[in-house]
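Of the protein chains in this complex, one is absent; all others appear in place.
Chain IDs A and B follow the sequence of writing; residue 1 opens each chain.
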Amino acid sequence: MAIKRALLNTAVGLGLVAGFSAAASAETLTIATVNNGDMVRMQGLASEFTAANPDITLEWVTLEENVLRQKVTTDVATKGGQFDIMTIGTYEVPIWAKQGWLVSLDDLPAEWDKADLLPAIAGGLSVDGSLYAAPFYGESSMVMYRKDLMEKAGLTMPDAPTWAFIKEAAEKMTDKANEVYGICLRGKAGWGENMAFLTAMSNSFGAKWFDENWNAQFDQKPWADTLNFYLDLMTNYGPPGAANNGFNENLSLMQTGHCGMWIDATVAASFVSNPKDSQVAEQMGYALAPDNGLGKRGNWLWAWSLAIPAGTDSTDAAKKFVAWATSKEYTALVASKEGWANVPPGTRTSLYENSEYLAAAPFAKMTLDSINAADPTHPTVDPVPYTGVQFVAIPEFQGIATAVGQQFSAALAGTETAENALKAAQDLTVKEMKAAGYN
Amino acid sequence: MSTQHSRSAAKLMIAPATFLLFVWMLVPLVMTIYYSFQRYRLLTPDRRGFIGFDNYVNFIDNPAFWSSMGNTLLLVGGVLVITIVFGILFALLLDMPMFGQGIVRILVIAPFFVMPTVSALVWKNFFMNPVNGLFAFAAKALGLQPYDFLSQAPLASIIGIVSWQWLPFATLILLTAIQSLDSEQLEAAEMDGAPALSRFFYIKLPHLSRAITVVILIQTIFLLSVFAEILVTTNGGPGTASTNLTYLVYAKSLLSFDVGAGSAGGVIAIILANIVAIFLMRAIGKNLDS
Partner (left out) sequence: MARAISTRRKIGITALAWALGLLIFFPILWTFLTSFKSEADAIADPPLFLNFHWTMENYFAVQERSDYFKHFWNSVVIAGGSTLLGLIIAVPAAWSMAFVPGKYTKDVLMWMLSTKMMPPVGVLIPIYLIFRSTGLLDSKTGLVIVMTLINLPIIVWMLYTYFKEIPGEILEAARMDGATLREEIIYVLTPMAIPGIASTLLLNVILAWNEAFWTLNLAASKAAPLTTFIAGYSSPEGLFYAKLSAASIMAIAPILIMGWFSQKQLVRGLTFGAVK
């Protein structure tokens, strides 16, 4: 009896030891990600990955975009080492890679098929030919509009509208008595909010942030034209409270039928056309972002991407996950579980050659055309010393653009005139650039 | 003998708290002061170096700085006035005999338990949103144009939200103080035929002065660093209409990732907080001694 118990004890003890050593060999990946629909979906499907890789456990940190950016930037710059995988965008990748903060992803497995990535997207995530982040989804911006309201207004949306047409359409679609506003645009201050939209828009008006000697250009006419046109559109045909509306607020407005047109990220198309969330899913139409005939359109280019910070002790496991989450297989997995319309768009050529996807996603062609129409290396009408369509790829940009965004947001709220806002923007940009040592 | 003994024991007992707080204050402060004289941007660490007072000059020579000072004072002052005035009224009301006093008290103190982030989210989305908020529905039901609180009156809206959070605290402290009032004195005054209003101004209010000072002191400590409410609702805007000093330092440190400028702002904020602290301490120290 006693012997039996002793044996049992030993067995239990051995089992425990075995359990512990198994646990010790397991790797934990901490993944910082943004709380948008596609990322949350990935988090839900990640059990497929852990089932195939039982030695890897995943810890998720899902945060709102601004909080996420602040956390991962602080962490990577101080080498805090809290994360093994970070979700970052086209703006961060080149700056961080140049600092040596990111692990190069050139050695991902061959079946991951780097050549399949859309060239514009892969270009934005590479430095000196090396890829430093794997695109999870890519986006440009485009016009999303209500076909029924367009018809009611007696107009037809061309595939490539001009700003003048947008204004005419906004005017005719606006029906304030029924809370239908002709156009919804971002107004909330932030370099990734109103300034992303306005910077992209300004490109089509021939404006630029800096001339070739890094002199700020807010005192030039093209910027005044841009801002005045925007303010005119929004104050006359925009929704109330526009100065606090970002992507998410406008998405709600669009889905609940309050907007005639909305110019924003192409990924929004899958949300506004999803009948489960959107009351106007049946009525959605799409067009390229508007232009003024100057050769540049007002659309941007962005890719939420997965990157691995240098200094993580789980590089191999992290690469395994990044390759899984950005693979064609992941796309197929989403398609099988949630339908083709919900797969993360805008990263791979093969997706836009897939007939099932093209049939399920009426916005696919316009998304691809929009992405291809953006040129981050030559974003403006005149030559400029920087790259980036809706941003300027220098570290100082986010601080400056956030402050400028506040000025423009104040102009939209009516607490500041356009003229004063531009003057303040010019002054603070000049000052910041001087403090940063550009001139 | 025993006094001597307990004196040294007392010193020993106070030491850990003092030492810990000293370290907690000093180490970051020294580091912050050090960084404030450096060009130190998180995203360009290779260009780090000593730049003298440039960070201070840049921080102060910025229109946002002066408006943020004004906003900080308005925010602290506004919330103090609202919470104290309504706190006294609520405390007087709750002191009166009524049915279900316990439940009413539970209802009134509830906001104090709500996280600042949550209360800002709730007010912003469910109430102040000009399209889907309840205030907008109410306005439409009355045939009025919905008012866009966070764009048109951002600072006032934030003052409202913060006041909602702190009203329970003020009410509770003031209520305890009212309840401690010697009822004989009040009854005597009532006998003498003093009207309710003068009973309030000549007996209750002086009695409350000590409690009011405490409310001012404790709330000021928390109100000077109001942050989450601004971040969630307005991001300091439109323009800089709702940027307080804390938010401005945040914008420099964590939106521009300019540690140097942020540290300079931090040092300025610490100095200003200490000026406020000295004034308050004087006032309350006097009041507590008496």
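Heads up, the rule we're going with is that a residue touches a chain if its C-beta (ideal position, glycine included) is under 8 Å from a C-beta of that chain, and two chains touch if they have at least 3 such contacts.
Please read all numbers here as calculations on a predicted model, not as lab measurements.
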item	value
Contact list for the unshown chain, restricted to visible chains	A, B
Residue of B:104, B:139 or B:186 in touch with the missing chain, whole complex considered	B:104
Where the missing chain touches subunit B, by residue	2, 5-7, 9-11, 13-14, 16-18, 20-21, 24-25, 27-29, 31-32, 35, 90, 93-94, 96-101, 103-119, 121-123, 125-127, 132, 134, 137, 140-141, 164, 167-168, 172-177, 180, 210-211, 213-215, 217-218, 221, 224-225, 227-228, 232, 245-246, 249-250, 253-254, 259, 262-263, 265-267, 269-270, 273-274, 276-278, 281, 285, 288-289
Residue numbers in subunit A that touch the chain omitted from display	30, 32, 35-37, 40, 43-44, 59-65, 67, 70-71, 74-75, 78-83, 246-248, 251-252, 255-256, 271, 277-279
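Assume only the chains that are shown with their structure count from here on.
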item	value
Subunit A-subunit B separation of Cα centroids, rounded to whole Å	36
Residue ranges of subunit B in contact with subunit A within the complex	41-47, 54, 58, 61-64, 129-132, 145-146, 148, 150-152, 234-241, 243, 251-252, 254-258, 261
Touch list for subunit A against partner subunit B, complex	70, 73-74, 77-78, 95, 99, 179, 188-190, 239-244, 252-253, 256, 258, 395-396, 398-400, 402-403, 406-407, 409-410, 412-416, 421, 424, 428, 431, 435-437
